[in-house]
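As you look at this complex, bear in mind that one protein chain is not there, while each of the others sits in place.
Residue numbering begins at 1 within each chain, and the chains themselves are lettered A, B and C in the order written.
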């Protein structure tokens, strides 16, 4: 899925995070079509530098959620303007279609670009980057622990689900199913709660004294700085020009 | 005739294959012990049998019915019960009674028969009166017995047990072995504990590199002798 | 002179008492095995020693210092390390290196010495080169070893291990036993596995009803003989 040693994979996650955020903000708030075209050049560069396969991006875009569908199917019919086509008594306006297209374009550009920039780092690296950027350390620790135990808890959930399946459980729309689901989730919550106490005890046993030691440090290299400067300059330039 | 049969089973993960052309059969009422190193695929085998994971190739046949799709395995699971390694994975209901009733309710046992069935199951386990106990707060040994009970209540024809002795102390292991010996169901028991297996199984197999080899046979050997196999781990 | 001593310890839960006037001592370098039925308080004892729970009465004395309050136990925990039963509880950092570095960094080991210390610890465990591995993706056996490593890196004088063999297979148990035998720290090892304990401990005690009794003594008995104790469980 991921090619080793692409440019973006070896790039400093702090630089990538700042660029991703700046890009997402600029594209999210604009309604200017020419700015989006210029922004897509930036996206294309990121895509090429990421070393991720076309298939990987396709999968990511496939996950575009239900929300966008709601917006896209209603916009052409609710935006007043010149009629382009009609379905029964609903008439779609030219302005509505172009607004729907604009939003679709914006949404996908942001997803592609943030995927290129952020999926080339592990979540732990990104959390480290956030620690070095601006986030309060308690929030970053929260992020670390949540991600670390996400896997443990997810596996726990699948094992519980298997236990129900092995005992011939078949989910249906009835109270028994809802109760079973509630029991499964409840078990998960209780176990997580108890595990959190053991984790804290394990921290105490290793002389935790209230501050989290940081082991890793990032080193900005020349190419990181150059990439950062190029990216920020380009994005600010297109924002000013358009 | 075999009650459950595995034929030409192939299963593997992208990196390595676990089973290649694996065959195995279980006859009514017999008890088979299964040993082998970590990662040899013992748990995987049990999960394949009940269809929690599907093989890449090969057949799992229960009562002459070839099980391929989820609906076939739903039929199989009505009579083939799996007891998980960690009882905490198996028990998710608030009380012991609800946990034991879960399987039978899924099988469509009428609600009015449930209390009697729960009581009967608890009696077999020597846990009479445990109905309203909170499952989560039971001791480790009690949890293991209740986990077994959740499957026993479904009156399985084949019982698959994954490391049932886990962290049990000798007293509880003996108790478990007595309970298992009273059951008429066929059993496949995965365990690292040879002396425990000897108390319940007729045949003990060694699973390694996707191959089964007979390791110990109660019927043809003196019970104090081990088949001498040149195994490096036992130096 | 005892390195760690427990005197007249009393501890219990509202329903039942676990320890009453319990005494125990650990001498430098010795290894003590601890067996007993489920729920006898073996884990509770380890937790009491490091002060995760506080006794109702009695004293825990480490290096002649009576530990009563949290700050006393902080001092004790710098040199008395507990390895938890479930490695997932113990390994809470993203990578192996960070997990092993956590304790030493808290103890104030200078940052530049950390990579060397991590490497040294991994070498002892036979896990050289595991530094950047993500902990949650390790196998069960590797997790157990790394969990041990997180405590070893703090160079403890006393090592407390709770069921370290867990679900390990014979091969990994032997590996663990070799590692433990190389360590100079005093050790208290809770386990159900007598044959494992025999390979590492000089004395094995049986804990039941809040009382310790000598169960097996390597120094005074032939290694193939068990102390004959009239235990109903062994009929």
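Going forward, contacts are C-beta pairs under 8 Å (C-beta built on N, C-alpha and C of every residue); 3 or more make two chains touch, one makes a residue touch a chain.
Rule of thumb we're sticking to: contacts and distances are computed from a predicted model.
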Identity of the absent chain, which is to be given by its UniProt protein name, from "Cobalamin biosynthesis protein CbiM", "Succinyl-CoA--3-ketoacid-CoA transferase", "Biotin carboxylase" or "Segregation and condensation protein A": "Cobalamin biosynthesis protein CbiM"
Partners of the unshown chain among those that are drawn: A, B
Among A:24, A:45 or A:214, residue touching the chain not depicted: A:24
Of A:53, A:177 or A:233, the one touching the omitted chain in the full complex: A:177
Residue touching the undisplayed chain, where the options are A:7, A:145 or A:218: A:145
Contact set of chain A toward the excluded chain (per top definition): 20-21, 24-25, 27-29, 60, 63-68, 70-71, 74-75, 77-80, 96, 99, 103, 105-107, 109-111, 114-115, 118-119, 123, 126, 136, 138-139, 141-147, 149-150, 153-154, 157, 171-173, 175, 177-179, 181-197, 199-200, 203, 210-211
Absent-chain interface as seen on chain B, which is shown: 94-95, 134-137
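Everything below uses one rule, namely that only the chains that are shown with their structure count from here on.
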Chain pair bearing the highest count of C-beta contacts: A-C
Between chain B and chain A, distance of the C-alpha-averaged centres to the nearest whole Å: 42
Per-residue multi-chain contacts in chain C, two or more chains: none
Residues of chain A touching at least two other chains: none
Touching residues on chain C, where the partner in the complex is chain B: 35-39, 139-141, 163, 166-172, 174, 192, 233-234
Interfacial residue positions of chain C with respect to chain A in the complex: 47, 50, 52, 74, 77-78, 81-82, 84, 86, 88-90, 92-95, 97-98, 101-103, 105-107, 114, 134-136, 150-151, 154
Residue numbers on chain A that touch chain B, as the complex places them: 156, 159-160, 162-170, 176, 180, 183-184, 186-187, 190-191
